[in-house]
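The complex appears here minus one protein chain, its other protein chains still in place.
Up next is chain A:
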Amino acid sequence: MAHRKKVLFKYIILGDSGVGKTCLMNQYVQKRFDKTYKATIGADFLTKDVMMDDKLVTLQIWDTAGQEKFQSLGQAFYRGADVCMLVYDMTNPKSFDNLEHWRTDFLHNASPPDPDNFPFIVLGNKADLEADRKVPKHKALTWIKSKGPKPLPYFETSAKDATRVEAAFLEAAQLALEQVSQEKDDYFPDTINLSQPATRRNAEPAGCC
């Protein structure tokens, strides 16, 4: 039964094109950084196993396309997300302004059971370009405070030199861990369905697992 006990957290990374979503994921999962831009098309995940409180947790990290023309099939993959990471580029004010849009879009399409307390985490990326910074820190702080009963966790990261990348992903896992008690939409038969052909079952379904 070990395989069923494994905990899986689904992360969704959202943000404008070019903010560094792919780079953040690659840095965290593969410890790699690529300085040329390569667009992401659609949505795609990488997984990474981490130990949390002596438990093995698999992180399924969904990287998404920031460019609209590369997002044709919709947001079905938002469903069942445990954490959403909102990323902007500190050197690009527009990407910060759009965070609100990404957040609303997520809540709308993922329809989590308790939207007000859904764990978001905000990343101001490209911290290595401090000299070109265009979004003042206080603006980010004001925004994260306005988004719920508690301020959203906020990290200034650099996918380039790995600054605070690990910390941000672990904080996200911690948040998910606190949420995990809320079960996802698992299927339970209305009645124990005995009409299932016997050949397909060796034993009675136990009703719950």
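Here is the rule we go by: a residue touches a chain if its C-beta (ideal position, glycine included) is under 8 Å from a C-beta of that chain, and two chains touch if they have at least 3 such contacts; residues count from 1.
The working rule: contacts and distances are computed from a predicted model.
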item	value
Protein name, per the UniProt record, of whichever chain is missing from view ("Vacuolar protein sorting-associated protein 35", "DNA primase", "Ferritin" or "Pyruvate dehydrogenase E1 component subunit alpha")	"Vacuolar protein sorting-associated protein 35"
Contact residue for the chain not shown (choose from A:Gly80, A:Pro113 or A:Pro136)	A:Gly80
Of A:Leu46, A:Leu107 or A:Ala162, the one touching the omitted chain in the full complex	A:Leu46
Residue, one of A:Lys6, A:Lys55 or A:Lys145, that touches the chain absent here	A:Lys6
In chain A, positions touching the absent partner	1-4, 6, 8, 34, 36-42, 44, 46, 65, 67, 69-74, 76-77, 79-80, 185-189, 196, 200-203, 205-206, 209
